[in-house]
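Coming up: subunit A.
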Amino acid sequence: MENSIAWIFIFPLFGSVACAILGISNRKICYPIAVLSMAGSLWAGIETLRQVLSVNDHTVSYLFGGWTLDAYPRGVGIEFHADILGILITLVVLGVGLLVSLYSKLPVEEETPGKEPLFYTLFLLQVTGLAGICLTGDAFNLYVLIEVAALTGYGLIAIGSNRAAAATFNYLILGTIGASLYLLGVGYIYIKTGTLNMVGIHDIIVAEGLADSATMQVAFVLVGVGILIKMAFFPFHAWLPNAYSNAPTTTSCLLAPVVTKVMIYVMIRMVLSVFGVEFSFESTLWTDVLPWLVVVAIVCAAVMALAQREIKRMLSYLIVAEVGYMVGGVWIYNYYGLIGSIFHVISDACMTLCLFLGAGLILRKAKTTHFDGLRGLFTKMPLTMTGFFIGGFSIIGLPPTCGFFSKWYLITGGMVSQRWEYMIVLMFSTMVMVVLFFRMIERIHLAVSESGENLGHGHGDLGLTDQQTRFDEGPLSMLIPLLLASAVVLVVGIYNQEVVSLIEVFLSDFNLPRGEGIK
Partner candidate 1 sequence: MGLALFNTFILLLLVVAALLALRVKDLLTASVVFAVYSFLMCLLWAEMGAVDVAFTEATVGAGISTVVLIATIFNLKRKSSD
Partner candidate 2 sequence: MKLLSYIPVLVVGVLLLYAAKDFPEWGSPDAPASKSPVSSHFIANTGVDTEVPNMVTAVLADYRGFDTMFETVVVFIAGMAVLAILKNSGRKKLVKREFEVDAEPDLIVTNTVRLLVPVIQIFAFYVLAHGHVSPGGGFQGGVLMGASFILVALSWDLETALIRFPLNWTTILGGLGIFLYAGIGLLSMFLGGEFLDYSELANIFPVSREMARYHAMLGVEIGVGLTVTAIMFSLYANLSTEGRLQRGL
């Protein structure tokens, strides 16, 4: 279909308006509206992917308002620019949105009673904003969409408890600094190039040789730092753990997998197609500085995760560590590192979704996400725990989950470009995650006292009471999305070659060093 790019956001946009208006009289109607519009949007996304793959140069550009490129100069209208990478990430966002909206029925009714219409309005607009960020081809439009996603995020988090409100305030301040720095950076680009269109900016940088211009260098720093703040990279990560661990279940399920990943996608987009490979990697100092920051980031985040005694909080710190992986994969400046980075964006979204959906179910049944409340949950809810562990194994990087393959490419990249510190730190954090998850597995399978002592008596005796082992799964509307998500983790892992070949098609346009040998 010709207009399928537009349909991607038309569905959730109209859906959110319908939720807001119709929800006043009947708040039961919001859930079906949300699910339907997410499904429609996902369908449009798949349609667009087919469209992108069928074109020769694998990009589809869509100009709003009919300001076509042949009749008007580039940049007069706003362009949506879908290449393979953009549409892949969009599909991830939409898929996560669909699964979470399916999952959301019970948690939303119970955690925020009476606010369902508002919740679903914000939810759909959040997805609209994130999908728009992935597709837009206009630097200023990107700012507006970032703010759409950010404001809905603040609302979705603060809809819960007072603690969540306090955490959101810090998120808001840091988020505004990040977005404003990005806006300032766009201003610096604009003052030098006179255009806001991403392709146009790249053309002018190449044509006029602006790589050495002080303004462009500063613009690059401002845009980069703005995006790093938004993605909770290490020194700026303070907002993330508080905000995500205090948010309502559905909110954290939606925000945690996609928001940081979408911002990493924006960074890759800025580096590769706006500023250009030569500018970003060769005329700035970032390739020297950032990998070392990444090392610090991963170590700190992993250690902090180790210190947490609560699932959601621990997972939030894991996200910070994963952000470190992906940023590192980009800035080691290597073909394989970049493949790993992009693949990890996709797989990390899937596995984080798995873990947070699982954590939501645990919270519902065990009434707590504290480690001590996990006692013997496996015999009680085996399906939930299987889904949860698949996500966990993927984060550790066990084959055949997708986490293994993306980490493999990251390590290959580190090896080829001889960034040993990056490789070592990847290994270190893998070890930390092994410890984390096996500590949890122990608690989930056995009865372990608070001091960590096994309460069972010998082989085969788990030390659990009958009540604790009675089969008691969560409701199907929450269980099915979790199982679907874990299935996706496995499927993406098994079909990793197909995904990687798509990414390779995208990266073939850019001149990246491949190193020798290994493949």
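Convention: a contact is a pair of C-beta atoms (placed from the backbone, for glycine too) under 8 Å apart; a residue touches a chain by one contact, two chains touch by 3 or more; residues count from 1.
Regarding selection, all candidates are chains of the complex that A comes from, given by their letters.
No experiment lies behind these values; they were computed from the predicted model shown.
> With reference to the defined contact criterion, which of 1 or 2 touches subunit A in this complex?
Answer for subunit A: candidate 2.
> In the complex of these two chains, what residues of subunit A are touching candidate 2?
Residue positions touching the partner: 3, 6, 10, 13-14, 17-18, 20-21, 24, 62-67, 72-78, 112, 114-115, 118-119, 121-122, 125, 128-129, 132, 138, 140-141, 144-145, 147-148, 151-152, 154-155, 158-159, 162, 165, 188, 190-197, 200, 213-215, 217-219, 221-222.
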